[in-house]
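Then we have chain A:
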Amino acid sequence: MNDWYRHIIIAPILVPLVAGALLLFFDERRRVLKAMISVVSCVLLVGVAIALFRLAIKGPQGGFDGVYLLGNWAAPFGIVLVADQLSALMLVLTSVLAIPALVFSLARWHAAGAHFHSLFQLLLMGLNGAFLTGDLFNLFVFFEVMLAASYGLLMHGSGSMRVKAGMHYIVVNLVGALCFLIGVSTIYGSVGTLNMADLALRIADLDPDRRMLLEAGAGVLGVAFLVKAGMWPLNFWLPAAYSAASAPVAGIFAIMSKVGIYVILRLSLLVFGEGSSAGFGLNVLLYGGMATILFGTIGVLASQALGRLASYSVLVSSGTLLAVLGLGNGVVTAGALFYLVSSTLTLGAFFMLIELVERGQDAGATVLAVTMEAYGDADEEEEETEIGVTMPATIAMLGTCFAAIGILLSGLPPLSGFIAKFAMLTGMIGVNASNAVGISLSVWLIVALLILSGLAALISMTRAGIRTFWASMEGTVPRVLVVEMAPVLLLVAVTLVLTVQAGPVMRYMEATVERLARPTLYIDAVMDARRAGQPAQTPVGATVTEEGI
Partner candidate 1 sequence: MELVLALAIGIMTSSGVWLLLRPRTYQVIIGLSLLSYAVNLFIFSVGGVKSNAAPLLENGVKTADLADPVPQALVLTAIVIGFATTALFLVVLLAARGLTGTDHVDGREQPK
Partner candidate 2 sequence: MSTIEHAAELPAWAALVVSVFLVLGSGLVLMGMLGFVRLSTFYERIHAPTLGTSWGTGSIVIASMVFFSVLSTRPVVHEILIGIFVTVTTPVTLMLLARAALHRDRSEGNPEVPEDSPAEMPAEESGEPAGRA
Partner candidate 3 sequence: MSHVILACSVVIAQVFLVVAMWLAMVRMFRGPRAQDRVLALDALYVCSMLLLMVFGIRSGHTIYFEASLIIGMLGFVSTVALAKFLMRGEVIE
Partner candidate 4 sequence: MLPYPLLSLSLLIMWLALNGFTFGQLIVGGIVSVVASWAMASMRPSKPRLRGWYLLPKLVWIVLYDIVRSNAAVVWILLGGHREKRHSGFVAIPLELRDPTGLAVLAVIITSTPGTAWMEYNSGGGTVLIHVFDLVDEDGWVDLIKNRYEKLLVEIFE
C-alpha cells in the first residue's frame, strides 16, 4: 500500500460524504456557498472517476489491482472495495450525469426545500459505494444510503404528488430492503462469508443442502435488485416516483435503476458464472426483462404526460438490459453496457428537458406553486423570483433537444441510441451472433421487443413533440436559463461523442465483459490483495490475551 494513489479508490465515496457533512454546517440561506461546495465535490468526483477509469484500463498488467482493503483487513474478513473496469465505468457515468443534474438544480430547484445539496451528495456517495463495494452486506448499506437519499430527493419540493409517489416508493423499497436482508443473511448462513469474491470461491464446493439454501437466498436477494431495477411486475412504483420527482432529481435517478442492473450483472457473472449453480436465475431475467420491455412499451404508448413517458422509458431501458443479460451472451452483454451508458444519459437529459418544455405549458409552475405555499414558515417566503433572460432561440433549442432525445430513445441514427441497439442486435442476430447454435426463439422475441419498443418511443415522442411544440406552444416561450439548457445540451453532446467514438468505447465494453467473464481474475485480485505491512502498534494486551483466553 505504498502507492498513495491507491487511496483514490475510496475517494468517490469520501468526497461526497465530506461535502455532504460540510454542507450541514451552513445555513440554508447560504445557498451560493452550498452550491459551490456541491459543485466542487462533483467536479472532484469527475476527476477521480476519470482517474480510476484510466487506472482500470491499465489493469493489473499496469500495476493496478483495483482492490482496497478497508481497515487494512484482508479479504474476506474486512470489507473490500474493488475498482475494476465495470465499476470505473459506472463511476464515470454517475459523475458525468451528476454534474448536469446539479447544475440544472442551481437554477431554482436547490432552493425549493431544505438540504438539497447534502442529500444530493449523499446520494452520489451511495451510488459510488454500491458500484465499488465487493461485500454483500456493505452493498446493502450503500443501497440504503442511496435509497434514503433518494427518498429525500424524490420528495424534495414536497407537494401532494411527490409525497404520494414517495410513500409508495418508500414502502416498496422497504420491502425490497427486507428481502435484501433476508437474502444476504441466508447467503451468510449457507456459505459463511459476505465477501463476493470469497463467496464465488466457496460456492464451488458446497454441499447440496447448503447450495439449496444459497440459491434460495440468492433468489430473495434477486427480488431486491429486481425491484430496484424495475422488472415487471415489481416496477409499478417507478413511473409514479420518477415522474413526480423534480427535474434534476429525476435526472440523477436515471442511474438508480441501473444500480440494480449493475449488481445483477456483477453477481450473476461472478457468483453464478461457472460451477454447478451456473446460469442461476437467467431465465427469470430473460422473461422478466421481456415482460418489462413490453410493459414499458405499453406505458410509453399510453402516457399522456411527458414525465410518465420518460419513466416508462426507464422501464424499457431496464427491461432491455435485463432481458439481454438474461441471454448470458458475452458479445451481447458488451452491447448492453453501451446501451446502459447511452440510455442513462438519454433519460437523464430527458427528465431535465421535460421540465423546461412543460414550463411553457405552466404545468411545472403549478407544482412548484403548490409547494411554495407559505404555510406558516416565514423563512420560505423569501423565495426569489426567477431571474435571468430568456435565451434566444429557446424553442429551437428545446425542440432540437427533444428531437435528439426522441431519436435516442427510439434507437434511430445518428445518435448513440442506434449504436447501442445495433451493438446488441448484432450480437444476437447479426455478424457477431454465433452461427453454430442458430438463433433461438427468445432471441427473436427480444429482437422483436427491441424494435417494438423503439417504434413505440418514436410514436409517442412524435405525438408528444407535435403536441408540445407545434400544437400548443404557439406564442408562449418558456423562460429557460442557460444553466438549465446547458446540462441537457451537454448530455446530448455526450451521446454524440459516444456515437463518434463508438469504436473505442465498444472496445472498452468488450474488455470489461471479457474480464467479467473470467471471475477468477476478480477473485484472485481480491483474495490476494496484501495488507499494508503489519499494524504499526500491536496492542499491548495482545500477548496477555493469548495467554488468557
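Selection criteria: all candidates are chains of the complex that A comes from, given by their letters.
Annotations for the structure displayed:
The working rule: contacts are C-beta pairs under 8 Å (C-beta built on N, C-alpha and C of every residue); 3 or more make two chains touch, one makes a residue touch a chain; residues count from 1.
Just so it is clear, the model here is predicted, and its values are computed rather than measured.
Going through 1, 2, 3 or 4, you find that the chain touching chain A in this complex is 1. Those residues of chain A lying in contact with candidate 1 across their complex are 137, 141, 144, 148, 151, 155, 158-160, 163-164, 166-168, 170-171, 174-175, 177-178, 181-182, 184-186, 188-189, 194, 545, 548-549.
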